[in-house]
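Of the protein chains in this complex, one is absent; all others appear in place.
Up next, subunit A:
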Amino acid sequence: MDFLRPAGWEEALAVKAEHPDTVPIAGGTDVMVEINFDRRRPDRLMDLGRVEELRDWEVGEETVRLGASVTYTQIMENLRTELPGLAIASHTVASPQIRNRGGVGGNLGTASPAGDAHPALLAAGAEVEAESVRGSRRIPIDAFYTGVKRNALAPDELIRAVHIARADGPQQFSKVGTRNAMVIAVCAFALALHPRTRTVRTGIGSAAPTPVRAAEAEEFLAGALEEEGLWESRGAVPPSVAAHFARLAAASCAPIDDVRGTAAYRRHAVAVMARRTLGWSWESYRGGRSAPCV
């Protein structure tokens, strides 16, 4: 195995262009597990640790441009206001040691349905900035996940950054695991209220072959909020609306039975999380709060 350490981004892109089978490694929290367990034996491993640009973030008017290697710890500590959903999700990632190394770029590169960042990215609205020697492009998050552990990157592309919409309303993230910390998701749910566009976005993890949005549930809820004038009145969401939203969220799952849980439980849990995250988010909206409770 060749171990490459490009000094900068251009060099990294050049390597990837010349050898598209090169596996990039940043925090290593996914790749090293695969290698240690001998599930993967890349001929070339490219350490992105020296690529400074990947570790920066910029807070713009509309979006946050989050470098691919910004760690979960940094997100939790620095971006709670701008990216509250992703900050809560970051808090649920593994252990402090892992959160000090892992970042969203790796989650996207691996594209596991269980990646904790995905539901929050789907709910907030995001674009993946992919780059190769051929140039740079932005892939909408909705089009990024193409299959189980597959994504829309071309073989010569690397993830430079993620552009995530700054929160314009409350966001929540909730994840079920069978212990109270350091656990891989049995399933997860993220919700973001977007009062500016009067829309609702969601993200579901570990309950389908890829991370997915609950599109029908989103449309139903946005319609109901509009119809009842709740965006202006900030009145309570009727329990029947919350219940139907939860049912639709569960219906957009395509889960399987596996060692971590049954499909039936996943559907059930997604419904419960959808109802609860809606409750918390809407209470924040009514109270003018958007800070998470963690």
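Quick note on the criterion: a residue touches a chain if its C-beta (ideal position, glycine included) is under 8 Å from a C-beta of that chain, and two chains touch if they have at least 3 such contacts; residues count from 1.
We adopt the following convention: contacts and distances are computed from a predicted model.
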| item | value |
| --- | --- |
| Protein that the absent chain corresponds to, by UniProt name, given "Integral membrane protein", "Probable sugar-binding periplasmic protein", "Branched-chain amino acid ABC transporter permease" or "Oxidoreductase" | "Oxidoreductase" |
| Residue of A:80, A:175, A:194 or A:213 in touch with the missing chain, whole complex considered | A:175 |
| Selected residue (touches chain absent from view) among A:19, A:268 or A:286 | A:268 |
| Footprint left on subunit A by the chain that the document does not show | 36-38, 88, 91-92, 172-184, 186, 259-262, 264-265, 267-269, 272-273, 276, 279-280, 292-294 |
